[in-house]
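One chain of protein is taken out of this complex; the other chains stay put.
Letters A and B mark the chains as written, and numbering starts fresh at 1 in each.
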Amino acid sequence: MTTATATPGTQPRFEPALMRRKMNGTIFYGACLLAIAILILALIALLLNVVVVGLPWLDPQFITGMPSRRPTQTGVFPALIGSIQLALIVGAITFPIGIGAAVYLAEYAPDNRITRLLQTNISNLAGVPSIIYGIFGLAVFVRLLGLGPVLFSGAATLALVILPLVIIASIEALKAVPQAQREGAYALGASQWQMVRGSVLPAAAPGIMTGIILAMARAIGEAAPLVVIGAATFVTSLPQPLQGGFTVLPIQVFNWAQRPQADFQGVAAAAIIVILVLIFILNLLALIVRARLSRHIQW
Amino acid sequence: MAAQQIQLTRRRPWSERIIELLLFAAAALGILTTIGIVVILVVQTLQFFQIVNPIDFLTGTVWSASIQPYKFGVLALVSGTLLVAIIAMLIGTPLGLLSAILLSEYSSNRVRNVVKPVLETIAGIPTIVLGFFAINFLSPEILQPLFGVGLFSALAGGIVVGILVTPLIASISEDAMRAVPRGLREGAYAMGATKFEVVRKVVLPAAVSGVMASIILAMSRAVGETMAVVLAVGTFPQFSFNPLESVQTMTAFIVQIVQGETSQGSVQFLSLFAVAMVLFVMTFALNIVSAWFVRRYRTAY
Partner (left out) sequence: MNAQAGSTLDATGDGHAPATAIPTIRIAADPVGGGAASATERVPNEVVVELRGVSCFYGSFRAVKDVSVTAAKREVTALIGPSGCGKTTLLRTLNRMNDLVPSFRATGEILLDGQDLYGKAVDPVAVRRRVGMVFQKPNPFPKSIYDNIAFGPKINGYRGNMDELVEQSLRKAALWDEVKDKLKASGMALSGG
């Protein structure tokens, strides 16, 4: 500890207290580490819980079987197919609309009030709770358009849920493309669409595709809007997109998890494992697609 | 020599115009959706208010939609939602902020390689899994022995929703902290401040707008969360701020009505829209405030 004194005999004017301050810092660092430790602990507890409860119930018969009132004989095949079909339809809807809206806002839109309104609107939509989208979907797709509580209605509703996120991520990917790329294309005599399609979109493709695939992963796990739409909880035939009832894995989980019997908790956990595996596969796919699309990009 | 005039005049081909129009339509779809949501909610809520007095609805503290005598005091549901959300914030804010500080100020490769994947994994877990965790493990094995609560409690829901929103707070706060210019930090270090002091007195105050934005956004997320709370919190609406009790959130009530056998035009069904309207207004307001904070920190530097 140093003291600064002008003349001997006077009180020290500084008390740096370095040791105490450094110790505070170390305690704080410890608190940060504790926070991470708690998060890791929670994550492990979560996954362990699901695996321990669900793994015994996970067998080929469970994955490929039809549902039954008895948990020992039940299967998730219709729900699994429903989830996969749902993801595909959601992707198919989101792909053109999400990219189209993002391209418009990032490349074509003039800097005026209408554009700002569109952008603010999309940001707001990103924050609307998913269950409210469910209500919208119920009123519009199921009732107004008369489609009924079919897989397609659920997919359209979920597409709306994830569209704002896809648009925002795509706009960011488009904005990250250096201006030099656009100028290079224009200088060759490209029209705006030729420039976008031939130069900007391929350059932004890794970010855009990653965004879409991850949004699809999110859609696979969503249940709230589908509950409102009217997804069935007991479906004994494979879902068809435009007719008949449908179910998806999260709905099955929701149905079974509400029952206190250990058997139902077991199959609920097993279904969760299937969901997590699907999400994991999609994340892996996102990585592969990203690597493939950015093999030429070096900026 | 005959000068070959190059053709310079060429009207913009109609294909370009159509493409731009299509792209604009995609962007404008959002406006349609927003208008649609508002119209649906407003129309049905007004119909609900033909039957139930809006004042009673907005100020009543007893909610009994399925059991006679019917009472529609939305504050019971709002209190449930807020109770869960506040508990979630009490958990998520410190966890998220400390993680963000770790990522932004103590960033080494080892730290990043652990913290980022953990946060991203949590962010990717479907909310129904969190709900399952709450009633399958958290409540029976931990909360019940510790606090003597029943299987359903606001605390259980609050804890899992807190875990849910932590990555959100962490990522936006980290963003805000990174935006603080190095010069500010270095000035403080140069005066002999310890790392902790720099964080506490320079970085956090400078990033306060972003941190506020993240907290408010997380609050909005917690208010709108459905699946985790439906499973964890229960279906017993009461105007209570006791976290150990079972309550019901607005979102859980919507699910309950939709799953039940209530007929289309009944007052119970209409109450669904009124509750959704309140939910929408709350989250919308929170989002607007959060966006205002984001603008403040994005333009501050």
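Quick note on the criterion: contacts are C-beta pairs under 8 Å (C-beta built on N, C-alpha and C of every residue); 3 or more make two chains touch, one makes a residue touch a chain.
Here the structure is a predicted model, which is why all the values come from computation and not from measurement.
K.L.:
Write down which of A:Gly65, A:Gly148, A:Gly198 or A:Gly244 is the residue touching the left-out chain.
P.N.:
From the options A:Gly65, A:Gly148, A:Gly198 or A:Gly244, the contact with the absent chain belongs to A:Gly198.
K.L.:
Of the residues listed, A:Gln119, A:Gln181, A:Gln258 or A:Asn283, which one is in contact with the missing chain?
P.N.:
A:Gln181
K.L.:
In the complete complex, which positions of subunit A touch the hidden chain?
P.N.:
Spelled out for subunit A, the touching residues are 111, 178, 180-191, 194, 198-199, 202-203, 294-299.
Everything below uses one rule, namely that only the chains that are shown with their structure count from here on.
K.L.:
Could you pull out which subunit B residues touch subunit A in their complex?
P.N.:
Result: residues 13, 15-16, 19-20, 22-31, 33-34, 36-37, 40-41, 94-95, 98-99, 101-102, 106, 114-115, 118-119, 121-122, 124-133, 135-137, 163, 166, 192, 194-197, 199, 217, 220-221, 223-227, 230-231, 251, 254-255, 258-259, 272-273, 276, 279-280, 283-284, 286-288, 290-291 of subunit B touch subunit A.
K.L.:
Which part of subunit A faces subunit B closely enough to touch in the complex?
P.N.:
Spelled out, the residues of subunit A in touch with subunit B are 16, 21-22, 24-25, 28-29, 31-36, 38-40, 42-43, 45-46, 49-50, 53, 96-98, 100-101, 103-105, 108-109, 117-118, 120-125, 127-133, 135-136, 139-140, 160, 163-164, 167, 191-193, 214, 217-218, 220-224, 227-228, 230, 250, 253-254, 257-258, 265, 268-269, 272, 275-276, 279, 283.
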